[in-house]
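All protein chains of the complex are present and in place, except for one that has been dropped.
After this line comes chain A, so read on.
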Amino acid sequence: MLESLRIVTDPLVDKNPVTVHILGICSALAVTTSVATALTLSLALIVVLTLAAGIISLIRHHVPSAIRLIVQITIIASLVVVADQLLQAFAYEMSQRLSVFVSLIATNCIVLGRTEAFALQNRPVPSMLDALGNGAGYALVLLVVASIRELFGSGTLLALPVLPLVADGGWYEPMRLMLLAPSAFIILGLLVWAIRSLRPGQQETPEFSPLAQPRQVQP
């Protein structure tokens, strides 16, 4: 029981896919201008990731290793298409705001990363818990970044006014930068820095010392 709990809670901070492994950055930049879009994409990712991990874990003994990536990505992509269609049918306006990023869940490294690294080796229930935890970790980072961006960029949270804008007779002048992609990079960088300062265990050992050989490009 404690073991299962740890599988879910570890990826929230200690093994967070975004801040520790720096995965899934593309969508983290694109959909975090408002909390509502971040929340929807996070939910879609959690559902897709959990189902994909469960299905792949169920058939893990029969997936030939020669085509395992193709099989995984086929299953993930199918789930993504279904999720996208469901969004278009039941939350059309939101699906228009998320545009291509729902379809791009298929290429989100977190999804393939967890199915390849965990679901292929583990039983369905732990796999789904691991997927749930990683999805929640991704969602947590997205929500933190989106809250900061929406609050300072538009003065609202979940479209509810928090800081009264100058345009409406208040005192807050919105920061345009917060609505542009670079701000997500800056906030994410500060977040990673803060977490690694609080948890020194997450700091990576320097891969090279200054003036040493150029760094090898990771494949």
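Methods note: a residue touches a chain if its C-beta (ideal position, glycine included) is under 8 Å from a C-beta of that chain, and two chains touch if they have at least 3 such contacts; residues count from 1.
We take it that contacts and distances are computed from a predicted model.
Engineer: The complex has one chain missing from view, so what does its UniProt entry call it, picking from "cytochrome-c oxidase", "Glutamyl-tRNA(Gln) amidotransferase subunit A", "Ferritin-like domain-containing protein" or "Na(+)-translocating NADH-quinone reductase subunit C"?
Structural biologist: "Na(+)-translocating NADH-quinone reductase subunit C"
Engineer: Of A:4, A:85 or A:197, which one is in contact with the hidden chain?
Structural biologist: A:85
Engineer: May I ask which residue of A:5, A:22 or A:67 touches the chain that does not appear here?
Structural biologist: With A:5, A:22 or A:67 as choices, the missing chain is touched by A:67.
Engineer: Write the list of chain A residues that the hidden chain touches.
Structural biologist: 61-67, 70-71, 74-75, 77-78, 81-82, 85-86, 88-90, 92, 96
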